[in-house]
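One structure, as structure tokens, below. Some questions next.
Heads up, one of the protein chains got dropped from this complex, but the rest are sitting where they should.
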């Protein structure tokens, strides 16, 4: 579902990805960079005090917040950057919402010596100013996008447009498991390292699998990354969407209840839209979940019954964050806080053991936490 | 060199530390927390692009910036918190300058369920406001210290005073390798995990030791942590102090050239002071190096010729930071940037292989980088 | 077959939906056989700033896909219309509803920017059978092999069909719609020659063309130039269609 100009670059990308996937040199370089630069494997942290507080028996946290640049985004950004260099591309384009993917891409490009341009909505640039500074320190150009709400959706629009103009020399590093094929596959495949590690770690540290594996889901790269490696297991896989501040269209970013199939940014998936097929406005306290479409691979798993989708409101997410801070000394990203926010509901359903993915650290959300929690 | 009120608590601490050091239960708990909560071992990152830019053959970076809370401070804070709980203490007191030790201590206390009060100069509170918010989110009380320059030295004064008032129930987690015995020993011992890991990693990844091992030094916990495990090796161990903006007393925090033996905060060491034995004012762009005394253990190694001390100015540190950002995609703390700043001088001396300690990440210093680098 | 001298693009609902019938009549009076009409979309990923702004203005003024199509119903004084659109509005409407709405209009073909051939083949076949074929798009990145596939998948209805239903749209350069900085003549000429070796269909060339001379050059290459963003901009600034198009339809080179 991409403009014709991008079709051949997408086909080239798919071919390059397939070739790289079985090339020992590529896999070795990626593995080395993930280990020595990104800091993988990330820990699986038992959270006994929070578990006790909530009435859980066991709670494990998969710590993507401890990766370099502070969120799971780097797994994908770095892998795509290596792939792009291999394809002979010298420039990188990326979009960013909260700024984490932008920072990760800027870092990967600095690491590999690639020129980097990041498209970012003006609203996001204002509320995530520290991430703008980080990108610039890494030598990236940050291009303000004025259109619409000035957030992630508009940034993707503009990045796709920019790519169409430079696809001969530039690669577009999409930050979540969405966009035209092969991006969702690519991103999912570069993120499943999260769940693969987590699965081995939970077996190693506790000897058994939990009842529930839980992650937040915006586009879906974090959700797929954690949940996919558990697809063959007899347990519940749960993704949490942004419930925002209300249930009317425009007040949330919960695509399962609120959305229906549609096409946006080159893929057909569950989409928040009006009757005319125009993309709806969305709302979430968390910039990273504030996106109108669920990635197509995650949507497919949901419709197939393999993954449950739940929602957590802004307020619930804030409470979840505070509980983790005070009981375990870990400051979660607002995105991850949505997963934490679901724990009381799971306990009420009788769940005793949970593995939860912390997608990133909450430093970027400090001003929101300060304002909303009165710190 | 502590007031009598603190002597017995210090003796108790020393005894508890000695007992814990050989107690498998303590060691196992510490090891598990360092692994699963802090994220140890931290990576040793080869930095080939920066090395090439500078004319080095090999440059390795020990990545304390990837620890939980973002600096090496957590190694010590967590270990002391476990020790304090073991001693039956229910409250923790700490001082902080840049806020990294305060954040680390607040996180460790939340993790272990200990009440936490952090003393911080009002100047530092203003310039490190995000770290104040992080401590508060972790449930810590942050006490503003108005005296003097409102920075680290005054915060230590006030924390020592507070401890004297609550030493029956509270433990004081000192953040650097200074203060009255046994703190320097304690802190050094909990930080040498940095150098132990780095030594094994550099042998594993390159098969040989570098010519120079390099770290920044404020109080000295980072410097000792990295350098001490290399004491037996035939290589140069270099610590870099804050050269500030000038060479006159009050314009820097370079204690080797500028200081002489004196007593501050319970220890006798190299101290920046006036002719009357009053502590001198100091200046550094980096809050973490802006302390008038070199930790006594580091000072002893320096005077014994085991460790070289060099200095880097504010401007040189900024240049070092920018080079690492643009060539490797890593944003260093201003403290660590002082070590980076020495690399050109080492190259000029003919050095080809260096292992450099990155003590923490630069997110806390973003506003300084923005202002000074015009980002 | 005589060369169609110009294929103008209008954004439906900009300046206003009410003005659309008169604009189309004027186009017809100017002797234009066909015209591209943009259906305003919320996320026009293939459009540059001018058409984005026009689309958002039109949506703000209530130019929903349904109202646009209803405003075309029963118009006799109009060139053939090629409906330029993104997939999602059509997808939400569904093929049956769409056919009903299109039936009374001068729409003769669909140009769906983000529908590569083969992606929604049932929908596409239904619409083609109903008389609304999809215009094949050929980009600078489209290899000749892929161009052959595209032209096969969206077949030529033959010389008896109207221009709107026959032509292939050749994208002049990388990027999105909008005025470019002068045209690079040589590569376009080579592409057109190569494509003419593949097909008998009329070719239209668009993206970045606006000055009379560039348009003229395209005509000398035997293709129909498309004028989009520049025209939409001029209409938004109050120029009439006649004023905007007349100098662009004659070759004074």
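As written, the chain order gives the labels A, B and C, with residue 1 at the start of each chain.
Basically, contacts are C-beta pairs under 8 Å (C-beta built on N, C-alpha and C of every residue); 3 or more make two chains touch, one makes a residue touch a chain.
Note that the coordinates shown come from a computational prediction; the quantities given were computed from them, not determined experimentally.
Visitor: Going by the touch rule at the top, give the shown chains the omitted chain contacts.
Guide: So, spelled out: the chain left out of view touches B.
Visitor: Among B:52, B:126 or B:147, which residue is in contact with the omitted chain in the full complex?
Guide: Once the missing chain is taken into account, the touching residue is B:147.
Visitor: Thinking of the whole complex, not just what is shown, which of B:279, B:313 or B:353 touches the missing chain?
Guide: B:279
Visitor: Out of B:229, B:262, B:295 or B:332, which residue would touch the omitted chain in the full complex?
Guide: B:262
Visitor: Just name the one of B:164, B:209, B:235 or B:249 that touches the chain not displayed here.
Guide: B:164
Visitor: On chain B, what residues meet the omitted chain?
Guide: For chain B, the residues touching the absent chain are 1-9, 147-148, 153, 157, 160-161, 164-168, 261-266, 268, 271, 273, 275-279.
Convention: only the chains that are shown with their structure count from here on.
Visitor: What's the chain with its C-alpha centre farthest out from chain C?
Guide: B
Visitor: Which chain has its C-alpha centre closest to the mean of all protein C-alpha atoms shown?
Guide: When every chain is reduced to its C-alpha mean, the one closest to the whole-protein mean is A.
Visitor: Need the CA-centroid distance for the pair chain A / chain C, whole Å please.
Guide: Taking the mean C-alpha position of each chain, the two centres sit 37 Å apart.
Visitor: Nearest whole angstrom, what separates the Cα centre of chain B from the Cα centre of chain C?
Guide: Centre-to-centre distance between chain B and chain C: 65 Å.
Visitor: In angstrom, rounded to a whole number, how far apart do the mean CA points of chain A and chain B lie?
Guide: 33
Visitor: Spell out, as numbers or ranges, the residues of chain A touching 2 or more other chains.
Guide: Nothing qualifies.
Visitor: By the touch rule stated above, which residues of chain C touch at least two different other chains?
Guide: Residues: none.
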